[in-house]
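With one protein chain removed, the remaining protein chains of the complex are shown where they sit.
As written, the chains take the letters A, B, C, D and E, and residue 1 is the first residue of each chain.
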């Protein structure tokens, strides 16, 4: 069920019977020369809407601009500061509880949003307003990702490329895949851009000239569809799991 | 040009040549029993995208949740607090200037956003960051609105109904138009809900049982198309006008 | 009853019996070459004190500096930023409730304060602290204003001129009335300083060289007295009306 | 020169020639059974206006509500929280500099404002916006105070009583002076309400049942006049001294 | 009992039986050419730990950096802004109450922290979270200080010198005591650096070239030990006194 399409009387039954909401959260930021700036919010929205369709849970409209200052050196990247983003998401989620929502899944497709969204979740959890968790799509299917791609890459890589090929193929510049790989940084590991244990970069451009990390040349729409299906299934399962919990069990545990 | 669809290298020319951005801003809130909760953001997005297509100026993704606490008593209304909304919009607009944008049009379709967006505009104007103005679609075509509808109404009325009939007809419950009118408040004037000059209501529900103000029974898709065309033209003209100003002339005037 | 003049034991009965307070709020800002910078707070204070005298309700001291950055280009205009103003007014009003006040009228004489004061009212209403409304004197007597003046004007015009002639005639430079009119902008309408529906000015000086909007040459002390009497009556009526409401009826309505 | 009474063109010369402003700051709070709640702002305003009249320096309207939560248990005390007060005063003072003011005297008559105003002064000093100092009237004439009164008392005592007798005699309940003394705490010293070096009270009511500290029975209008004259002279001298400083000498010193 | 050294199960009994915590708060700032920058936090920590040892009350780790901007012109001074400091201390103290603490002593050794810590105490007192008081060591033994030193001095003087001689003698440059006195300001009184009643300095360097106020040449480790013993005793007494109060008696008094 998509909140944005419903008239208010048609939501009454939902709020009487359910207390879960899916909130898609993305970013608008550079994704290399081959992918659109909307990549992250397109993915978040597509997954959240699909899972909502399949399960019947409520999906809200999408938050399109998140924490992306680290991509600002590339044309068109949009962002808000982390404190502002947290407060916006907190206010948005807190107000959903006015209608009876007491559990929220932030359906997230942008790494830079992960920690801010978790912090928002903690705020709402600590004061027992709602149980709000962050779900990052590719963290739900790590094995499938590794299986499909030689170098998954964390940004603008084959995971995202395949997903957009599936969701909005017309927005992928397929003729630029090789250039995208060659102009960026293919290998990115736990030790990259570190010195003696410290992370010594702040911005994407510190590591990659064209904004890409990974090798997207083995992305295909078919793989994208598989990822999409698998991630949707995970999200559906998560939704069912969360909806099925006793609310008491979701509250902070008592002091020992 | 729609920012969300472009890869970053394809935006370079735009930022070299232009410095204007259109930012659609809506709300997600009750619009009576006949219209979807997404009404405002659907309208803002449709107008901004169309004007961007026609003029070539840049349109960003949409901000879907705004200042709507006064509609909260109706199922599904989403909102953030005014300070949070202002800070989010300010951060978003301020950061666009990093790419060379120095004038922004908030393409707005929600009355509750008007004053907060103007305040954001003042912040950016006072410190000479950018010239940021708020444009509310129906304020650009007041005569056409009066001509078409017997009781335009400020919320959920025939203006918005006709627009959604044109933009997303499948989301309008046409069979509920009469009920929508009869269950709400038709006549809404400058003196409504006032006592001795003071506005004495806080929430929509103080004035209307079903969230509607106006009489939408004379809304048609054809009128919606006319409104859409007329408003789009106004927005295109505004964009051209603003893009054509000398930046110096947009800065705050000197102290006398 | 004026709070500032009373010793605390003499206020006990009032707080036992009543729960209404009038808080005058003005500005200190240019009002053209003929009127003093204190115009707005002088008017707000005079009306609030008089209504309090007549009705017996409590009037507090005046807040003299408000949201006036848009007049800053003229010598002497004082202002605080809107967020700071809102927080100050919110804290002031919230703390009045400690003594049993649960309804507040902001007696306002400055257009720039209207929206900020309404937002403060919403904050206190949403959390059920108090019912706090903004009352702008000239909005309570629109017909009388239109009747008396050919071009009322929103700022430094005949309304305010006549009021100050009545309240503090020695502060009006009568010999400058014609110059005030001729050096400013006489005609100011809904469409002034707009482009294609968007308000395209930020500061008073964008529209008027001497800070005046309107034609004050037909202002007289007698008209000022009439305005003052009429507005005071409105404020008295509003006070009685508000004091007479059941508190429950002033709280936010329940979710449908 | 009183800013509130002047039309803006008449302030031009002042801002060209001078850069000092006096800002009266008071409180609205209980002052015992014999004095009005406005005591502090009445004193601050009277002194600042008089000094401005005598010296020609600019005096602004008064800030009437300050940091007084510690008097809240007595009817009618008004207050804002310290962070809100500081931000309001900072914004007000910072914006004065737009007109060329670079030194400000907060003419203060309330102990609870002292530290917050000094902190505001530090903010403006550290970023080299303005040299802003707090002046508390009775700290300028300690010997005269000791000479005139057997037990000066810090709050509602003979200092303030005599001052209000001089400024607004009709607001003093002379018939309550003895009761005021007997119902409060007469002797208040450096060791009062302390335990082993720590201040162990938060509110006035922790120390005094009627809000009074001191013995006001020896207050007279004549003494009040003497205090007023002496304090005004101090303020005039301070104004001349401050106006005469080189601005460079008022800036923070360099790092060693 | 020192919290930092205990494993959590060993704290259970304490929180069952007691509700008091001592929180040492110092600064890291210049203390003249003869004393270490850690002077204030060394003193605060030593006193709080010792009192906790003797009484059995709980001492927490130390807050080492406080409100010291006024010493910034001297190498190495560290500081945070007052609003940040207050919020940090408030959050720290508020969260202690989660374990059952309802009374806190800020064991303070820095004058610049006094007012901010008292303000934090007021916040927690007003909302009835905890009774939190500030204790400044030298204010607990004023007579002993006066007895021992000819010119105690408020900063870098003999009080602090003797204390550090006792606590960490190796950190005192005894060979610089005479130079410290001669290069600073020896006599510092209530009227120092004032003009007509107003404090006209912002930074230590405005008054003293080497950061010292006072004459430390008569400081000895023996006197330091005496001060330490006496202040510790005061703190022990204060702790016992505070622990012995009924919690109800520590709450804000009712409105009259």
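Please note the rule applied: a residue touches a chain if its C-beta (ideal position, glycine included) is under 8 Å from a C-beta of that chain, and two chains touch if they have at least 3 such contacts.
Quantities reported herein were computed from a predicted structural model and do not represent experimental measurements.
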{"item": "Given A:29, A:45, A:102 or A:134, the one touching the chain that is not displayed", "value": "A:134"}
{"item": "Touching residue (missing chain; options A:24, A:121 or A:184)", "value": "A:121"}
{"item": "Full-complex contact with the absent chain, from A:82, A:100 or A:154", "value": "A:82"}
{"item": "Contacts of chain E with the absent chain, listed as residue ranges", "value": "3-9, 11-12, 14-15, 28, 30-38, 41-42, 60-65, 69, 72, 74-81, 84-85, 87-88, 90-92, 95-96, 98-99, 171, 173, 176, 211"}
{"item": "Interface residues of chain A (partner: the chain not displayed)", "value": "69-70, 72-75, 82-83, 105, 115, 118-119, 121-122, 125-126, 133-137, 139-141, 195-200, 202-203, 205-206, 234-235, 237-238, 241-242, 252-256"}
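As a working rule, only the chains that are shown with their structure count from here on.
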{"item": "Same or different residue numbers at the chain D/chain E copy interface, by half rule", "value": "same"}
{"item": "Chain B and chain E, separation of their C-alpha mean positions in angstrom", "value": "56"}
{"item": "Where chain E touches two or more other chains, by residue", "value": "255"}
